[in-house]
Structures are given as C-alpha cells and as structure tokens.
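Shown below is the structure under consideration.
As you look at this complex, bear in mind that one protein chain is not there, while each of the others sits in place.
Note that the chains take the letters A and B in the order they are written out, and that residue 1 is the start of every chain.
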Amino acid sequence: MTPTKLFRRAPLALTLMGACTGAALAQSSVTVFGVLDLGVQRLTNGSKSVSLLSIDGMQTSRLGFRGTEDLGGGLSASFHLEGAIGPDTGAGGDWRRRATVSLASTTAGEVRLGRDYTPTFWNISRFNPFGTNGVGAASNLVYGFDGASGSAKTVVRSDNSVGYFLPGGLGGVYGQAMAAAGEGSTGKYLGMRLGYASGPLDVAVSVSDTTNTAAGDKFKVASLGASYALNELKLFGLLHTSKQASKKQSNWVLGATYAIGKGTLRASYVSAHLTNAAPATDYKGQQLALGYVYALSKRTSLYGTMSRVSNSATGKYLIPGGSSVAAGQGSRGTELGIYHSF
Amino acid sequence: MTPTKLFRRAPLALTLMGACTGAALAQSSVTVFGVLDLGVQRLTNGSKSVSLLSIDGMQTSRLGFRGTEDLGGGLSASFHLEGAIGPDTGAGGDWRRRATVSLASTTAGEVRLGRDYTPTFWNISRFNPFGTNGVGAASNLVYGFDGASGSAKTVVRSDNSVGYFLPGGLGGVYGQAMAAAGEGSTGKYLGMRLGYASGPLDVAVSVSDTTNTAAGDKFKVASLGASYALNELKLFGLLHTSKQASKKQSNWVLGATYAIGKGTLRASYVSAHLTNAAPATDYKGQQLALGYVYALSKRTSLYGTMSRVSNSATGKYLIPGGSSVAAGQGSRGTELGIYHSF
Partner (left out) sequence: MTPTKLFRRAPLALTLMGACTGAALAQSSVTVFGVLDLGVQRLTNGSKSVSLLSIDGMQTSRLGFRGTEDLGGGLSASFHLEGAIGPDTGAGGDWRRRATVSLASTTAGEVRLGRDYTPTFWNISRFNPFGTNGVGAASNLVYGFDGASGSAKTVVRSDNSVGYFLPGGLGGVYGQAMAAAGEGSTGKYLGMRLGYASGPLDVAVSVSDTTNTAAGDKFKVASLGASYALNELKLFGLLHTSKQASKKQSNWVLGATYAIGKGTLRASYVSAHLTNAAPATDYKGQQLALGYVYALSKRTSLYGTMSRVSNSATGKYLIPGGSSVAAGQGSRGTELGIYHSF
C-alpha cells in the first residue's frame, strides 16, 4: 500500500512538468477524473409535463480514480474505481460504474476482475450518436424491454465478473469476453464482443446470455453495430435483439453526426418492436432525436437535444424521468445542458 | 474526460513549485479539500445528560473535490463536489453539501447548476460568531422552527437549483439568486441575497419562498445581517424570520469576536419567538454561548465552547444531539475539540 501524495496549491501543466521529471512515470501515478453534466429539461409523457433540473444529458456524471503500474516485460497491473454521482441532489458514494483490477500484457491481452461493463453494452453505447444519455438516448427504447431501464441485470454492467480483452496490434481486430459468477443466485453472465476498426470503419458484434430470473429463464442479447466516418459526417447503425422467456424485443438504430467548427449536429432514429407470448403483447415504438453540441473546450461543452417517442396502439415506450404513459401515448423531451469533465 | 494525475511520494511546496511551472495552471488542476472536526461534549437537555464524542463543533467535517477551467476571454467553467463526513462513526459517501457545475464570466457573473446552498442560508452562517456549528450555533434556535434542525427543506441547501451570482468589481455590492425545481413535488424554491461589503462593514439582506408541503403552504424566510470590524473586535447582528402557514418564528442574534494573539474569544446571544395559530402556541427561547479558539496553524485549531438555552413556560428549544426537552426545560452544552482542515 505505497501511498500517493497529492499537493496543495501547486498547479502544474503537463509540458512544463516534463522538464522536472523523467522515468518511472507509470509506477507512480493515480488519476482522479470525473464528469458533471447538468441541464434543464422539459419532459411530457402522455398528457403530463414536468420541468426538471436534469442530469447526464450528454455523459453520466461521475467521479473516479484509476492508475496503472508498469511491472516490466510488457506486463502491467491497473485499477479503476468509478461511481455515478447525481449533482442535482448530491447523490453518490459507490463505485458501481466500474470497480476492477487488471493484469495486462502487451502481447497476451488483459484479464480484468470486478464489477465492469458487459461486452454487450458497448454496441449500444458506441454505435449511435446519443449513446445511452439524455432524452435522445437509444437506450430509452432498448434497455430492459418497455423502456424500464435496467430491469434486466447485466444490460449495462455485471457484478462478480472475470473479463478478458484482446491485446492491441491485431490489425484492427478487437474483442473481449466476460464470465460473471451468479454466486448461487441470479446474474450469471457469459458474453463476448468482437470488432474490427480500421480507418473510417468500426464494426462489432456482441452476444450474451444471463441467468436473470430465479425461474432460470435466460436473458439473451445479440447486437451488430457499425460506424463510418466521411470527413465531417459520421454514420451509425445498430441492430439489437433482447429475449427472455416468451418475451422478445428487436431494435434498430440509425444515426449521424456532422461537425461544423466547434459544433456537432446529432440525429438519431430508433425503432423498437416488442412481442410477448404471455401476456399476449405486440407493440412498436420509435424515437426521433435531434441535437447540437458546442465545445467550449475539450473538457466543457454546451448541448441541446429534442426527442420524441411515439408508440403503436398498445405501446408504452417513453423517455424516462417523468410519469409513465398510458398505452399508445407518446413522450417528448427537450433539454439544454452543460457537460464538464476533469 | 481528460484525467487528473495524482502522485506518489512527491510532496511539493507552493513557492518551490513555482520555479518548475508556468502557464496553463487553471486548466490543469483539481483540488481535494476537507475538514475533520472532533471533540468531546457534555450535553444536558432537561434533566438528562450524555457524554458524546462530538463532531463539527467549529466547522462541519467534509471531503470535497473542486476545480476551475479557464476557457479564455474571461470565461471559466468549474465544478464543486463536497460531502459531509461523520468521523465519529465513519459516515460519508454523498456530495450533498454541494454538487455543482458553473459557467462564469468575469464581467457577467456566474450561472451555477446542481445542489447548492440557498441564498437565505448565508446570513445565518456569516453574521454570527458560531455560524451554524457546535453547541453555540445560532441555528440551534433558528432552523426548522422549534429547534428541529432541517425539518424545512431549503433552510440550508436545495436540490435541483439554478443559481446566478453577480460578478466581482461592483464596488462592494454582491448578490445571488436561486430558483430550484420542485420536479412535480415539493421543494420549489425562489430566493435571493444582496449585500454590500466594504472596509470594516458587511451587510446583506435575503428573502426566499419555498413550496415546502404538499398542502402548498409556502415556507418563507427573510433576514438582514451585518458585521463590523473594529481592530481586534468584530461585531455581528442578525434579524431572521421564518413563516409557514399559521406558524411564524422571529429570531435576532447579537455576537462578537475578539482576537488575542493566536486566540479568539467568541460570544453570542440568540433570541427566538415562535407563534403558531394552530395548534395555539406562543413561546420564547434564548441562547447564550461563549467560546475560545486557539489556532495552532492556519489549518488546525483547538476550541472550547459553552452554551445554555432557556425557554419560556411552554418552550422546547434545545441544543441538538441529546434528548428532547419537556416544555420549559433548558439545555446546556460544553465541548472541547480540534478542527483540522486540508
């Protein structure tokens, strides 16, 4: 437990520190990092509207510590602690975004233990312009069936996991696999993700299988996503299916971003189709989201997003954060916010 | 999310670091800060006495992170995360003292979003010698009617707030306003504070209006406070009223501090008068507190405080932390403690 010293009143810039320092860098640093993302939001679910001081419109507010120790011979150990914070109410305290320790080799890859993102999370997060944040998040219509975010374990993260990540230098191929212990209860997870990123193209497939209920019904996710960059324009596409017992949800997402100076336009269309044999259910929903991000710096941006969710006759998809909707009602949200990272 | 690096075993003093560094300071720093304040306390409420390992006798124990990013052109973005800790039991974990992100201009002022102090808090905190901490805190007889600290929302802080602060350079005039969203429930807050500080004088007025109950009864606070410095002597005065439905409380506070070398004497008198139409209530209380603080350094002090609360026939004011009192009973507290900040 060799300690890390922090200092009072001694700000230093990177390049200048270089003159005072030298080797042994990797062995002696801890990084503190975080995000605060706050905005004002107007949300209308069905006929009910509410004004909110919203959070996480662009990225989830968080606080974290991480560090890497060079063990020599291409081997390194590292840790990562990261927890969500709720700056609207001051909530915080745990490290449930990620709490892991890793042993990594530049040639053999990384073994990672702890609470971590599932491989199946990353396609939703990476292959649509709004990720899983804000009124325009693709996750509004993907997570947990019916928009009830997080009702299924392992949609985003898993406790008790052992993960493996391919090393770099595989000609653009990247990948990871995860097994998580159920520890005598639910939550046992097996999943993997395999991708290829080269030049303008990034494409990845992921599949997983979770023991999500006491009845033993497996929660299964499969997805295929891609992005392609054409100068200022970037295109995104995602196919995603979720199954559990007699319930199945299919999603597809199309999106684009377009950079104009310090600004970026974002647009996304999400389609959802839920079927369930018991109770008999068959409905569809769609979400259209438009937004603009203006970068005040690399660390700080202002953003605005508008999103509209519509449902078929019995559908109940919505933008989370306000009231529930009656069957077939729609949901509208608008937010203006500031994202600041450190 | 550009990271902040912390270092192991590399302590550095401020002035010396200056030789190694230069520009770009504001863009590259995060500050960790905190207070631990612990003492031993003997508290007698009515006929019941208890010995406590007390906390927060001089300042509230806390841990925080904050930082400012210079955006150029007089504009800056900053964040502040600060949570209370209870070093007697090791409690902690949230950031409910303050969790905000700000965008500030040197000429146009600061817009701040998140959980923050209400404008109406600051007069109680600033214009009496014991602030809101310890057995001599003016808040003992001000907060939440009847001494039930914190029963009214927004007495100290508000969730879901948007605040505005006047810039500096207004010839001593300072001020802030806050609006907080009720988000479909209680807690909607509107408040402001306007002050003038110049030379020995500091004076400020504040008012607020909170939707504090489901019945819609507004909780209203108004206060006027001032301090005046005369060499080693500093005088304090505060008028404070709180109203909700048929309930009204009036307070006034007089106080003084007197510096003698590394020590400071503190004295304060607090008067409280509560009236309530339903149930019919009319009682008065008063608190007299005396204390001494000895500074071992700028960061570390020892302190001792004695305080006595007395009530009229039906009064129930007390020093919090022990038993409740029967109508008309008094409360006495003595504490000796150490305050340490970092």
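The criterion applied here is as follows: a residue touches a chain if its C-beta (ideal position, glycine included) is under 8 Å from a C-beta of that chain, and two chains touch if they have at least 3 such contacts.
What you see is a predicted model; the values in this text were computed from it and never measured.
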One chain is left out of this view; which of A:181, A:194 or A:245 touches it in the full complex?
A:181
Which of A:50, A:162 or A:306 touches the missing chain? It is A:162
Tell me, which residues in chain A touch the chain that this view leaves out?
1-14, 17, 20-30, 32, 65, 67, 69, 71, 75, 77-79, 81, 83, 92-101, 103, 113-115, 159-162, 180-181, 183-184, 342
Interface with the unshown chain - residue positions in chain B:
2-14, 16-17, 19-20, 28-40, 50-53, 59, 63, 66, 85-94, 296-300, 322, 338, 340-342
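Basically, only the chains that are shown with their structure count from here on.
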What rotation angle takes the CA atoms of chain A onto those of chain B? Round to the nearest 5 degrees.
120
